[in-house]
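In what follows, a single structure is set out as structure tokens and then discussed.
Apart from one protein chain that is not included, each protein chain of the complex appears where it belongs.
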Amino acid sequence: MSLESGELDDLTLKIGRKPTSTELQIVAAEWSEHCSYKSSKKHLKMLPMKGPLVISEKGYDSGVLDVGDGYVITAHIESHNHPSAVEPYGGAATGVGGVIRDILSAGTRPIAIFNGLRFGDIEKDLHARWLFKNAVKGIADYGNCLGIPTIGGEVEFDKCYSNYALVDVAAIGFGKKKNLIKNHAKTGDIVVLLGGATGRDGIGGSQFASDSLESENRSAVQIPDPFIEKLIIEAILEARTENLIHALKDLGGGGLSCAVSETADALSIGIEMDVDKVHTRELNMNPDEIMVSESQERMLIVTSNDKLKKLEGICKKYRITCSVIGHVTLDNMMHVKKGEKTCANLPTDVVANATLLDRPSKKPAYLENIENEKKLKPILDYTKMMMKFIASPNIASKIWVYGQYDHEVGIRTVVKPGKDASVLRLDNGKFLSAKIDGNPKHCYINPREGAIGCFEEACRNVVCTGAKPIGMLDHLQFGNPENPEIFWTFLESLKGITDFAKYFEIPCVGGKVSLYNETPSGQIKPTPIIGILGLIDKTPLSTQNISKGDCIVIVGQTKNEMGGSEYFEYIHKFIGGKCPTVNFLESKINMNSVLNVITKGLVKAAHDCSKGGLAVAVSELCMTYQIGCNISLEKVPNQKLDVDRILFSESHSRYLLVLEKKDLKKLETLLKKSKVEYNVIGVFGGDHIRFNKESKNIIDLSVDKSQKIWFNSLKELVLHG
Amino acid sequence: MAIFIVHVTIENKPGISDPEGETILNDLVLKGTTSTVTKIKSAKMLQFTIKEKDKKSAKIKVQNICDELRIYNPMVSKITIDVFDA
Amino acid sequence: MAIFIVHVTIENKPGISDPEGETILNDLVLKGTTSTVTKIKSAKMLQFTIKEKDKKSAKIKVQNICDELRIYNPMVSKITIDVFDA
Partner (left out) sequence: MNVAVIVFPGSNCDRDMYHVLTDVFKLNATYFWHEKGLPKNIDAVILPGGFSYGDRLRSGAIAAHSPIIKDVKKMAEKGVPILGVCNGFQILVEAGLLPGALLKNTSLNFMCEWTSLIVENNTTPFSNKLKLYQKIPIPIANGEGRYYVDSETLKQLKKKNQIVFRYSDTVNGSSDRIAGVCSEDGNVVGMMPHPERAAESQINPNDNKPASLIFESLLNAIGVQN
């Protein structure tokens, strides 16, 4: 672990002397990209962070939203890409552990986990398959053991992730507003480290996450212990209820170095600590190792001496260790001692605030001609093509994944995974809907429009359950920021997200930046992920059967925007074309009208149109509800497109609505009034999914057969190749 | 050709924690009546039955299988291979 | 008193199916390049470090622990105990 060249001078200048070895380690951890956001922080300020429901407090690692009646939800997103790429099981599992502790730090109980998974081409690449299988198992074993339901996510495969993995995890917490931890501390308060013992595992992890995998330090593996984490959750929540916690911080990247310096900096205090007081797992750990170890399942608590006994009692009950490692001082210094000897004594604001960078950016050369389309080979048999498409890893049902996650525990899950967004019931009678989405294929072609598209897609998914988006989480994952072309794609995505968030007044309540996502074969495609939280005041739109004679209505225009579509990439092996663009006004009108008709109880089901276009969205409805349908493609509002473009364009702002015929008039009146583009495109019934154009049949799938393939192909691929 | 039984023991590398072994020790064994146990490490074992010309080649084959098919992840675990006559 | 390492191997009794071993054999090993493996059985191993006066007493102690604390479930599993010098 080391500082970059200029940074050593910077540090020496700031503290007026040569740093000690421990100081170097502490600062290197805290000034790493992962902990300091030095490349991105200046720019992240553009995101709108305030809103009527947002509660901001100093020192929170997660966003807090007021959901009324004295309750709050908290949310956070993290990734664990580098560790998962070398040890998918432990990397993914400890990723879940980390984000859960961020939720816990606010004093709320974690109630849901989301995961976004990205790997290379699992059809051909055995290593990618191994990574995928083990990452899923890691998340399952960790979340299931904690008893926190993993209720949603996404899975995507793309060659750009070969020999690599993107593992994103988001978590949601819930609690009483009055129980939120109001981080504070006063001189004489004590600093307690609670949880697992500190070992040599994960040393240098945060810096590892900030390096490219090429130069990886493979010692940074972390072993998950969900059982300890579960006990920590219960102990912390009990201590919170008993008012034993003044300030709370989880230990993540950078270990004690970051937790101590950031807590001190956020609360404008100093902390003096002794590494000999830290409970360790291995003998003879030196101060440097103890300060930067990233051993999992640890929390830092500031409390007062008179509360210590009670806190120790709780820890004893839950059989977890807690050690008093230091105390609060007045001097805004982070003073690390080993017994009597001083190892480090640094101003906390110096440690916690790396010098921010203003990196150069430049539009990448590859974007020059990316929108030009090549001539495609005509598809002779669309039915056959659809069967192949439905079985393809990106389109196939992800039931093999979410079936391994306990998504029911907590008995809040009203809408289960497998639909657009999952919905949880809250204790105040309201419902929370949430989904995360990313789309690197779109973002590669147009980082700005692609990122906006992810944002809109996540909103659409939440809207389809009847929820109004109230908050957003963003996770910006890019390659090496020192490359101006990469940095340009980062800035473009960020600007797009900012513009959309401002237009829709959806505050950003949390986020994360992960850079240096590159492998020897190159940079990953820009992969921003957006998580949306939506609130439902009355009833969510949940499972009702679709019956014969029910109508299907599409809201929104289908446009000639095939760039980055699954159809271009999977069927035609072509990367290019113009990617879908969101028209903000149209997006807003469509979103509001769909919410309106759902709230009025007019629709039985709503589904958004996204990956794979209309053809896949309609088929998903049919396969999920086990019923056939007849679709007339000429009725789909579009820009005079060929059939394949109507079928497979991934234009945004489109929704499919299912309703009883008797409600159609009312629906049309409402939709007309709000001036949305829409049309009735077909009816349900029978056991075949049929797409026709001017009475000519284009696609004809048996519901049973396609459903089997759609449900099973991912599992078959993973287990039996 | 002869038949061999090959035991592959997969365990965490030294220095890497073993939460399962620790829990079995602290929450079960040390709560029992025997107090002379000082450590428990958990491991996984696979017993291969393989037809090869000799012990050496049986061992090499199994080692290759374990490496190629990622039966274990060398980042976290190490394996020990013992060959026995069937 | 001396220190011994005692290996307890817990495996399914004959007749009890072992889906794990079968899956590793069929979906992994036999799809690879080696075809001489005819069977794979999975087992769990616990390595005890114990302080006892001799090997024999180490073995008996561990056997007792396994029986009393139900380290294995006798309806489905059997154990093998091997003692080594530390």
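Per-chain residue numbering starts at 1, and chain names A, B and C are given in the order in which the chains are listed.
In this section, contacts are C-beta pairs under 8 Å (C-beta built on N, C-alpha and C of every residue); 3 or more make two chains touch, one makes a residue touch a chain.
Everything quoted here is computed from the prediction, not taken from an experiment.
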{"item": "Identified contact with the non-displayed chain, of A:N144, A:T348, A:S433 or A:N483", "value": "A:N144"}
{"item": "Options A:K38, A:R359 or A:H407, residue touching the unrepresented chain", "value": "A:H407"}
{"item": "Per the touch definition above, residue among A:K124, A:K317, A:K548 or A:K661 touching the missing chain", "value": "A:K317"}
{"item": "Among A:K41, A:H127 or A:K416, the residue in touch with the chain that has been omitted", "value": "A:K416"}
{"item": "Residues from chain A at the interface with the omitted partner, ascending", "value": "137, 140-141, 144-147, 225-227, 230-231, 317-319, 402-414, 416, 425, 542-543"}
{"item": "On chain C, residues whose C-beta touches the chain left out of the figure", "value": "16-17, 19-20, 23, 69-71, 73, 75-76"}
{"item": "Interface with the unshown chain - residue positions in chain B", "value": "19-20, 23-24, 27-28, 31-32"}
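To be clear about the criterion, only the chains that are shown with their structure count from here on.
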{"item": "Interchain centroid distance [CA atoms averaged], chain A/chain B, Å", "value": "37"}
{"item": "Separation of chain A from chain C, taking each centre as the mean of its C-alpha atoms, in whole Å", "value": "41"}
{"item": "Per-residue overlap in chain C, given as positions that touch at least 2 other chains", "value": "none"}
{"item": "Overlap residues in chain A, where contacts from two or more other chains coincide", "value": "none"}
{"item": "Parts of chain B lying in touch with chain A, wherever the complex brings them together", "value": "12, 15-19, 23, 27, 70, 73, 75-76"}
{"item": "Residues of chain C that touch chain B when the two form their complex", "value": "3, 9, 11, 21, 24, 28-29, 32-34, 36-52, 61, 64-65, 68-69, 71"}
{"item": "Of chain C, residues touching chain A in the complex", "value": "23, 27, 31"}
